[in-house]
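Apart from one protein chain that is not included, each protein chain of the complex appears where it belongs.
Now for chain A:
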Amino acid sequence: MSALTTWRPRLAEGTAPVLVVLVALLIGLALAGPAYADPSGYLALLKRAAPLMILAIGQYFVIVSGGFDLSVGSLVTAEVVIAARLIDGQDSATGWVIPLLLGVGVLIGLVNGLITTRLLVPSFIVTLGMLLVLDGAVFLWTGGAPRGALSPSFRVFGRGGVDVPVLGLVPWSVVILLVVLVTAVLFMRGGIGRTLVAVGDNEDAVRLAGGKVEHLKILAFVLSGLLAALAAILLGGFAGVSAQVGQGLEFRAITAVVLGGVLLGGGRGSVVAAAAGALSLEALFSLLNLLGVSGALESAVQGVIIIAAVAYASLGSGLRHRLFPRKPNLEPAPR
């Protein structure tokens, strides 16, 4: 009992609903598809979801600190195309290309962060501009179609796995995902992580309290870029080289984060919930697929879900405030 009460507050506010949704979806999957009768089905789901979950964790850092990162989708495309061109099928190149890719991710994040904080351009515009620049630059460099090929040792991260007793073959992407998730959780529980959330909630307060707002915001963009590079390595291995590999991923990642109950504009939400949101999205798509809903309707369903999730979150909190008023309510009152 006491263990429960000490453990419970650690589940950050807003995490519970998305976990309920996720469990419901997983049960639905188990009922709908025989593939989900044993752990390997769920491992396959996790493997598919890993890139989006990693992207969502990166996007979470930016969103919780009060910004947007619209450039991650085109960054993923850019990274995969760069990798294919530089590796060009040679296994020996893998060793130096992967650190280079991570470096490019960090660099793009750094540029995003510096422009946002030093030139005072809203992150929406900065990352939108970066999206255009990256998209254009990639195609300019490749002349319209990606060239080269990824090496087998590069693709191992997205495709291969490691044998674990009981579970069977655990994909590398799941291992990487777990490492990222645990690191992110520990980071957010630390001082820097907490201050990052505070920046999203009230920048001026953090500044007055002596926090380095600019550094924290830049850090959020750098982490987002780094994780986008990581997601690109997994996606490249999983799906191969194409110019469409990252298309729309930025909106999907934002959807996932919002689905996890993270407030756009910053200051509220947990990193676990953001990752759970991404997994829910992927589980939902798998479920729709099993139920025979056409792929075209996928996006329509995604649209309905994010509206419903956000509406639930804001109406839910409105209702809470009305029942237990704590401070003067500035939300629009019903007329």
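Quick notes on this one:
In this section, a residue touches a chain if its C-beta (ideal position, glycine included) is under 8 Å from a C-beta of that chain, and two chains touch if they have at least 3 such contacts; residues count from 1.
Here is the rule we use: contacts and distances are computed from a predicted model.
Taking the options "Response regulator", "Ribose transport system permease protein", "Glutaconate CoA-transferase subunit A" or "Monovalent cation/H(+) antiporter subunit G" in turn, only "Ribose transport system permease protein" matches the UniProt protein name of the chain that is not displayed. Within the full complex, the residue among A:Val20, A:Leu178, A:Leu291 or A:Val304 touching the omitted chain is A:Val304.
Taking the complete complex into account, A:Gly136 is the one of A:Pro39, A:Gly89 or A:Gly136 that touches the chain left out. Taking the whole complex into account, chain A touches the unshown chain at residues 68, 115, 119-122, 124-126, 128-140, 144, 251, 254-255, 258, 264-265, 294-304, 306-307, 310-311, 314-315, 318, 330-332, 335.
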